[in-house]
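Provided herewith is a single structure, encoded as structure tokens, for subsequent inquiry.
One protein chain is absent from this view; the other protein chains keep their places.
Residue numbering begins at 1 within each chain, and the chains themselves are lettered A and B in the order written.
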Amino acid sequence: MTDNLIEIEGLRFSRGDRIIFDGLDLAVPRGAITALMGPSGTGKTTLLRIIGGQIRPDSGRVVVNGHDVPSLSRGELFELRKDMGMLFQSSALFTDLSVFENVAFPLRVHTDLPDEMIRDLVLMKLNAVGLRGARDLMPSQLSGGMSRRVALARTIALDPKFIMYDEPFTGQDPIAMGVLVSLIRGLNESLAMTSLVVSHDIHETASIADQLYIISDGRVIGEGTPDMLRDHPSTMVRQFMLGSPDGPVPFHYPADNFLDDVLGDA
Amino acid sequence: MIRMRTIEISVGAFVLAGILCLVFLAFRVSGVGVGSTSGTYTLLAKFDDVAGLRVRSKVSLAGVTIGRVAKIGVDSELGEAIVTMEINNDVKNLPIDTGARIQTEGFLGGRYVSLSPGGEEKTLQNGDTITNTQGAIGLESLIDQFIGKMGSK
Partner (left out) sequence: MLRYLRLLGQWALDWIGALGRATLVWFWSMAGVPQRDDLKLLVKQVYQIGVLSLIIIILSAFSIGAVLALQGYTQLARVGAEESVGLGVALVLLRELGPVVTGLLFAGRAGSAITAEIALMKATDQLSSMEMMGVDPLHRIAAPRLWAGMISMPLLTLIFNAVAIGGAALVGVDWLGVDQGGFWGGMQDGVEWWEDIGKGMIKTVLFAMVISWIAVFQGYDSTPTPEGMSIATTKTVVYSSVAVLALDFMLTLVMYGEFK
């Protein structure tokens, strides 16, 4: 049984009247790439935020690296976050800083390293994502794919042990997608990290994930390797894996009988 | 992208400009420092009517501002107003029979205390009271007088 970096048990969380998580259980093993998938709006980003301590769940255990996250103090969270990285869907680069300064930011905040060392580290990280030559550009000058790579460089600046990726493949062209896929897998192996990828893209995610969780209606409805899931007993899981337009998640938004509706006006 | 150095310089210039404006306002606009370098001493004066005179109204001698009204109080027994004035120390030798009148600046202007020196040798000291006073002449009483004069023609 591999050691789990993250263990979540019985997670419950609601926002207003909406129940977002209703008894969610999952475990993220160390050193592997775990994927979270599911239909839109199931709160996958919220889950990442709960793991990162930005949001407090209503109940349940959230243990990261042995720490019970919801009960950590501000100072303890600060320490925990040094070892965590998060790559946002919008890359969230600081628009008033250059690419170099963006990647240098976590180093400047968390360490007292002299400027020369910071420079070397930043260039190394940028090189790992292939953007060392873009160091002086501003975020507004970058394409979407490049922004994401810079954001990735920033995320690995402090050599975190754990990275969360929020929809990294969304809206990317095939080449950029391929670059990201290889980076995620490469980094996970070379830096012996644990990765948690939240995504819709079955194909890309399945190609790198060691294990998948499918989440719907606030709980896990399927877990295992991609192959296991394609033959899963649940029709919902299979619909998701195959991308079928109709199934447990219906094609039609609830409405009256079609013929009645159309002929009713006549 | 504007360089940091330019930013620092412009912020410094901005703060400097603000301070210069403050200095301008202090000296050119509010007249701080005009004649107040020396200290002041206190003189009192009693009037039967100080209508319109306010604290901080000026006290002048021969048209030159030599002090300010510090306090206006009342002596309810005698039914008089007691005006406390701070006079600049450079104006020291006011004779003991100096007169104080409350006058109006211009036609609609504010009230002020006008001092006219008398002829005695002894001078007023800190805390002394001027006894030769004439109160404010209200506009209404002026008009009454005028009408009275007109009527008697």
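The rule is simple: a contact is a pair of C-beta atoms (placed from the backbone, for glycine too) under 8 Å apart; a residue touches a chain by one contact, two chains touch by 3 or more.
Being a predicted model, the structure only gives us computed values, none of them experimental.
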item	value
Omitted chain - touching chains that are shown	A, B
Identified contact with the non-displayed chain, of A:108, A:219 or A:238	A:108
Which residue of B:11, B:78 or B:147 touches the chain not shown here	B:11
Sites on chain A contacted by the missing partner chain, in the whole complex	49, 52, 54, 77-79, 81-82, 84-86, 88-90, 92-95, 105-106, 108-110
Touch list for chain B against the chain that is not drawn	4, 7-8, 10-11, 13-15, 17-22, 24-26, 28-32, 34, 56, 58, 65, 106-110
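The definition used in the following text is that only the chains that are shown with their structure count from here on.
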item	value
Between chain A and chain B, centroid-to-centroid distance (C-alpha), Å	76
